[in-house]
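Below is one structure. I have some questions about it.
The other protein chains are all here in position, but one chain of the complex has been omitted.
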Amino acid sequence: MINQGEATIFEKSVPQRRAIRFPATEGLPSSKDGLPAEHRRAASAALPEASELDVVRHYTRLSQLNFSIDTHFYPLGSCTMKYNPKINDQIALGPRFSKLHPLQPDETAQGILEALFRLERALCELCGMDAFTLQPSAGAQGEFVGVLVARAYHQKRGENRTEILIPDSAHGTNPASASLGALTPISVRSNARGRLDLADFKSRLSPKTALVMLTVPNTLGLFEDDILEIAEAAHRAGALLYMDGANFNALAGLVKPGDLGVDMAHLNLHKTFSTPHGGGGPGAGPLGVKKHLEDFLPVPRVVEEAGLYRLRGDFPLSVGRVRAFFGNVGVLVRAYCYLRRHSAKEFRQISESAILHANYLKALLKPAFEAFVDEPCMHECILQTDPKRMNGVRTMDVAKRLLEYGFYAPTVYFPLIVPEAMMLEPTETESKQTLDEFARAMLAIAEEARKTPERVKAAPQSLPVKRLDEVGAARNPDLSWPGRVSSS
Amino acid sequence: MFVPTTEKERQEMLRKIGVGSFDELVGSIPEKARNPAYRLPKALTEMELARHMEALGAQNRLPLSFLGGGAQEHYIPAAVWAVALRGEFATAYTPYQAEASQGTLQLIYEFQSMVCRLLEMEVANASHYDGASALAEAVNVALLDFDGRNPGRRGAVKKVIFPETLHPHYRATLKTYFHQRADVRLECLPCPDGTLAPSVLAGYVDDSTAAVAASCPNFFGLLEPAGELCRAAHARGALFIACVDPVGMGILEPPGSYGADLAVAEGIGLGIPPSFGGPSLGLVAAKRSLLRKMPGRFCGLTADRDGRRGYVLTLQAREQHIRREKSSSNVCTNQALCATAATIHMALLGPEGLREAAELCYGLSHELASALADIPGFRLKFGGASFYNEFVLQCPQDASQAQKFLLKDDILAGYPLGADYPWLKDCLLVCATETKTRADLRRLAEAARKLPVAAAR
Partner (left out) sequence: MFNPEICLYAKSHEWAHVDGESATAGISDHAQHEITDVVYVELPQVGRVVEQGKPCAVVESVKAAFDVYSPFSGEISEVNAELASHPEWVNQAPHGQGWFFKVRLAKPGEKENLMSFEQYREFIKTGK
């Protein structure tokens, strides 16, 4: 029998208890009279029955079981867990933006359309691109749109190119998005310096290559220093160069992807442009393109015509829409707010600080944790745990022990090509004091690993739960609380 | 700027790193591309930004609105966002470290449970982007399932059938997702009567049909004969995918009860404001037999080393970060914070609250439909058909013009259908939810009475 943790809301439910009530329906047509029996629900949905206080207290208590940026240092690599200014939420959720209906006529939505138009222009400027679509709901959807744009571009030129080259260090969404767009992913090796192996890359380029997809800086936290040569080779072969901009927090204000030969790039607005990550989303993954690809972008697009902002859908070469309505507009509003808070110079300071902090952290941790590539990193660094030097303590153990020191863990076991990987991204918003404290905790854990390794392997002991049975969870998935149908 | 590091600290850090200047850290960026010129506006302070956004907000009008069209407005209790916006929920990320993320994990588990109960389906994932992309993912599940069941047909063309009463944006999204697939054919069936007749569907479904997708209520607000459509699909071995209205589930038959294999829904209305279209969330639910092909994340209940109840992300080996190009979906970031709001919202409403909201939608929209149809020149386009909270109103003139005219009275009367359905140029899609009062309905009816009748064409 499993002991009780925090009970579920279903266990706290009491029949007949209520929170929200709606006005009476007296005199209105009733579904009991008008709705044909075959369309009527037999038993009401078995939702919890609780008072408003029950609900508020239950979910507030749940929230307190979480680590978060607002409460803890959260160096989760590749996720850019930086501070999210509160005013952005206040504006995006204010009635003048949140209550807008997506099908309102353009002339009643000029404020939001102007904000979206200006956001597009600013993103073009930061990326050195000519046009942006704001529609993709997340980075992965941005990649998917990029794949479709590339296919449409080549097809328009009468070429049926079916392959995409992706480094073996890439995030899993890259090959998954490629497959979804019916391109065949070809993996390219990384070299000992953690960069794309140029020889391997060139040997795989062919007249079938539609797209080359690079993450810059890459998932090892390194800038692809051969990018100009990669771009030239790709273009000579007739392929396009795509930049996964998940790590744009290292580049904004420092370099424009468009100046590096990149034909298109997506950004993760929730990362670089600071929307709270919400426990897994929502984000936004706008895609920027150079002029020659603009006609293929999804519809609708925001345009300015005779002083009026409009949503236009009549672009015949467009790949179409990838979701209903315009996009994750609330996230786009937050990104616009964040953008307006910073000048170009300040963006540069942000990138520089992100890079500085990552290198500083790496230097502090060097005595105990090896860097995968020993040279300056960009905004994040990849360290390794050496179980042989640490009495069998592995990266997962270090991560769990860190939680007890009051720090969220870095991204672990990614990228897949690095054994025992830890990916640390401190971001620009953390202070030197926090980085120092974090480093002290990491070094203390390394020391523990030498003296009392069992303590590290048994972590965490002091959190709401100890290590969980993931094998049992996957073998016999329990994905919902029993009782699908109301008993009433 | 939100950088705390002082110049002194910066120098200390550079010293510790062992470099003389910052530039030594970025030597791998090609020199000629570094530090380009930017044309960006000057930075605003928080106060200036607030003023700027107020000015932009003032350019957004909020008329009395009867717009639905897949983004219906519903009341959001104050407690929803008061709790959902807590930093511990809002500023956490995907719960990779379960021990430090039990709050988000238990919440997702409760979300999955509530979605299953709402739709009477067996499994639900942790959310997708929106209703349209959720449908595209559901179709993909059906395609994979079809391939699995028909090993001898690999590569042969599979059909996906849906009626034109499916939301136009959803149809467009399906086209975008699958037009590059040589082995997939999308077939859209015309519905001159406003719904898809099961006998018509039966004429199109064959052994190469992987899925039939239909929405109930459909884009016109009408109730499709979903149970019969489902049976017509099953008769030839095709899966049935239902798109439903989550608030409507308060009174409408849930998809699980008529045997839908997959069910999807747009989450706007479950505690999520329309926000010009997003972010909201897509609900994706299915029969348990399809679990392994489902997109996105799942949270599972398990136990820790002491046997204490705890939650983890599970079935992760299906996902893109492990299976890469072989995973069934590329989704990574989802809409978790919207799922958080939806969970709190559903808990606050409970079965009775949800039923009351749906009943009000039904009652108010039917009263409005009668009042408008009584006005000379107006009629309900699909008069005899059952609807839930939205209906197609034929106007005495071009519907876009009618909409413009009523906007002068600060009323958004509905969505003109002509752009999506050229044969409905004089029709408005009108919706009333529980957010409207009878006085609101009267205001629309009175304004509509003043609408000039267009000269005969």
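Order of writing sets the chain letters: A and B. Residues in each chain are counted from 1.
In the analysis below, a contact is a pair of C-beta atoms (placed from the backbone, for glycine too) under 8 Å apart; a residue touches a chain by one contact, two chains touch by 3 or more.
Owing to the predicted nature of the structure, the values given are computational and were not obtained by experimental measurement.
Listed residues B:148, B:190 or B:452: the one in touch with the omitted chain is B:148. Shown as candidates are A:47, A:129, A:299 or A:474; the residue that touches the absent chain is A:474.
Subunit B residues in contact with the hidden partner, per the touch definition given at the top, are 148-149, 151-152, 292, 315-318, 322-323, 326. Residues touching the missing chain, restricted to subunit A, are 413, 470-471, 474-475 (touch as defined at the top).
Convention: only the chains that are shown with their structure count from here on.
Centre-to-centre spacing of subunit A and subunit B amounts to 19 Å, using the average Cα coordinate of each chain.
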